[in-house]
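Before I ask anything, let me first share the structure, which is written out below as structure tokens.
Just one protein chain is left out here, and the rest sit where they should.
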Amino acid sequence: MRMSKIVRTAADILYPAILIFGLYIVAHGHLTPGGGFQGGAVIATGGALVIVAYNYKEVTGWLKKNVLTGQEVSGLVGFIGVGLLALAFGQVFFFNYLVGSGSIFGMPVPYGINPGELNTAGIVPLMNFAVGIEVWGGLTVVILYMLSGLEKEGC
Amino acid sequence: MKKVLVVGASLLIMAAFFGMIALNLTFGSPKTTDMDDYFLRNGQELTGSNNECTAVVFDFRGFDTLGESTVLFCAIVGVGLMFRKMQGGEEYEDE
Partner (left out) sequence: MLWNLPFITVVVLTLIGLVTVLLKKNIIKILLGINILNSAANLFLITLGYREGGVAPIFTLAPSELMVLPTPQALVLTSIVIGVATSALVLSFAIVLQKKYGTVDIDKIRRLHG
């Protein structure tokens, strides 16, 4: 079952906006309210909008299950890998080795109340991105799986 | 009738128990705040993150988040396993 042309066009227009908003929430997780989980959930709502607007055959044409599962796995592996990379720097697991180092995400943060600087916080933004990609893929593929279970009944 | 009585009595007991606890707590002034005050004072210096909530989630309590994303992954793998057979067109066999 596909919905009317108005709903489909609105979903087409809204999906990139929701994607960019979710990626904004993920990228600014260490400065403003938000983070990996919330941003990934926001992007998954965009995927749900597209899934309810089109039918199952049309959606699986470009929202592929393999890609989403790969996103989920790579997000989890990236999360653990960022944590394990601390061992290469001679620190313990999950140590924040990038903070204050001057490289990427390593600017020193001003203490107290400040307007915020994107290039701070060490490994926290990297972990935000990894978790955001994982939640994005995971929650979207759950909806796709449920739709594939319902598909035979003619929905 | 008996079932309704038993359910009502146990509900009353539970309501009294929880209500006693709830009325003894004070809203707005937590008793022990040493750890959170430490996070708020030193979190910016230690993690460089302005958002202390994210700092706690991803840095101070990173192992918690690791287990949490593992739970999410396992739940999604479980959903996938449940619907995997239905795609191939073969039905579940009865025993």
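In order of appearance the chains are A and B, and numbering begins at 1 in each one.
As a convention for this text, a residue touches a chain if its C-beta (ideal position, glycine included) is under 8 Å from a C-beta of that chain, and two chains touch if they have at least 3 such contacts.
All figures in this text were calculated on a predicted structure; none of them were measured in a lab.
Student: Need the list of shown chains touched by the one chain that isn't shown.
Tutor: A, B
Student: Tell me which stretches of chain A touch the chain missing from the display.
Tutor: Where chain A meets the chain not shown: residues 31-33, 35, 37, 41, 112-116, 135, 139, 142, 145-146, 149-150.
Student: List the residues of chain B that touch the chain left out of this view.
Tutor: On the chain B side, contact with the omitted chain comes from 7, 11, 14-15, 18-19, 21-23, 25-30, 33, 35-36, 39-40, 43-44, 50-53, 55-57, 61, 64-65, 68, 71-72, 75-76, 78-79, 82-83, 86, 92.
Note that in this section only the chains that are shown with their structure count from here on.
Student: Please compute the C-alpha centroid of chain A, do the same for chain B, then give the distance between them in whole Å.
Tutor: Centres of chain A and chain B (C-alpha means) sit 21 Å apart.
Student: Taking the complex as given, what residues does chain B use to touch chain A?
Tutor: So the residues of chain B touching chain A come out as 44-51, 53-55, 57-59, 62-63, 65-66, 69-70, 72-73, 76, 79-80, 82-83, 86-87.
Student: Can you list the residues on chain A that touch chain B in the complex?
Tutor: Touch residues, chain A against chain B: 29-33, 35, 69, 72-73, 75-76, 79-80, 83, 94, 96, 99-100, 106-109, 111-112, 114, 116, 120-124, 127-128, 131, 134-135, 138, 141-142, 145-146, 148-149, 152.
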